[in-house]
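Right, chain A next:
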Amino acid sequence: MLRIESLEVAYGGLRALDGVSIEVAQGQFVAVVGPNGAGKTTLFRAISGTVSPAGGRISYDGHDLLALPAARRAHMGIAHVPEGRQMFPSMTVFENLEMGAYTDAGRARWRETLELVFQLFPVLQERKGQLAGTLSGGEQQMLAIGRGLASAPRLLMLDEPSMGLAPAVADTIFERIQQIHREHGITVLLVEQRVAEALESCDLGYVLETGHVVMQGTHDALIADERVKKAYLGL
Partner candidate 1 sequence: MGRRSLRRDLFAIAGIAVAFVVALLLVESAYYRLILTLVVIWATMGLAWNMLSGYGGLISFGHAAFFGLGAYTATLAMVQFDITPWLGIPMGVLVGMLAGVLIGLATFRLRGHYFALSMLAYPLAMLYVFEWLGYQEVVLPMKRENPAAYMQFSDPRVHALLGLGLMVLALLASLAVERTRFGMALLAIKQNEAAAEAAGIDTWRWKMPAIILSAGFAAAAGGLYAVVLLVVTPPTVFGVLVSAQALIVCLFGGVGILWGPVIGAAILVPLAEILHGELGHVIPGIQGVVYGVAIIVIILLAPEGIYWRLRDRFFRAAPMVPDAVPVATAEAAVTPMRSHRPLLVLEGVSRSFGGLRAVDNVSLTVEEGAIHGIIGPNGAGKTTLFNVINGFLKPNGGSIRFDGKDIVGLKPNRVCRAGVGRTFQIVRVFPRMTVLENVVSGAYVATTDDREAERLALRAIDTAGLSRAEAAQVASGLTMRQLRLLELARALAGQPKLLLLDEILAGLGHAELEEVIEAIRRVARGGTTVLIIEHTMHAMVRLAERFSVLDHGALIADGKPLDVTRDPAVIEAYLGKKWVQRAADRVA
Partner candidate 2 sequence: MLKVRLRSVLTAALAAAVLLSVVTAAPAEAQPKEVKVAVIAPLSGPWARQGQLMQMGAEMAIDEINEKGGIKALGGAKMKLILVDAGDTAEKAKNAAQRVLAQEPDLVGGTGAWLSSFTLAVTEITERAGVPMLTLSYSDAITERGFKYVFQTSPTGGTQARAALPTILEMAQKATGKKPKTVGIIMDNTAAPVSFAKPMREGGLQKLGLELVVDEVFTPPLADATALVQKVRRAKPDIMLLLPTSVPDDKLILEKFNEFKLGQGRIPLIANGAHIGSPELLKNVGPQLLEGLMFIVANWGVKGQEAIIERFVKRTGEPWITQDSMTAYGDMWILKEALERAGAADSKKVAEEIRKLDLKEGPAALAFPGGVKFEPNGRRAGAHLVIVQWQKGKAVTVYPAELAVAEPIWPKQ
């Protein structure tokens, strides 16, 4: 479904990504883990088009994604839930969701997806009319995911959904993500530095360090890997 081949991104001479290749198949849950500064967010930005790669290819559903302007990519069924929630603070919760449904698919399936979002995150329904800027961090993260879902995506990209959240809230968020993947068949690409939680539920994982993929494998293989255990799971 999504195939990234030897992607290279540079910021002013500094290589943020250096020959990264990642594949996500339809229906999979893929996690990309690694320390901060490894290039995880840059990877997502390259997919969404907010940074332009210096080399490499990204194909999505057989289309050359890099040839598309950034704003068109969401319309291809890619939902990017960015790091740090990125609300529309002066718009209501409901309007934020509406904005999520800006894509053609999102508009067509608006009622359906709205119901799904409210079912997953009932608190959003309660706060429908509230300005998004006044929500708590956890609620904002829920809204960010809900907003991503509202576009009726086929690929949901989540960038550090647990960042800055209390453990209990983060747990809920991870549970919901798994639910979205399992029950609704949406392909998920997750970037996390909470390696344990991320690897726990993935089909396939990649470990990214300083712009390179240093390890890749299935859930079981990675969990069992000594290096991963030592470096990331703190075991």
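Everything below uses one rule, namely that a residue touches a chain if its C-beta (ideal position, glycine included) is under 8 Å from a C-beta of that chain, and two chains touch if they have at least 3 such contacts; residues count from 1.
On the choice of candidates, all candidates are chains of the complex that A comes from, given by their letters.
Keep in mind that this is a model prediction, so the values were computed, not measured.
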item: Candidate from this complex that touches chain A, chosen among 1 or 2; value: 1
item: Candidate 1 contact footprint on chain A (complex, rising order); value: 14, 34-38, 136-138, 163-172, 193, 195-196, 231-232, 234-235
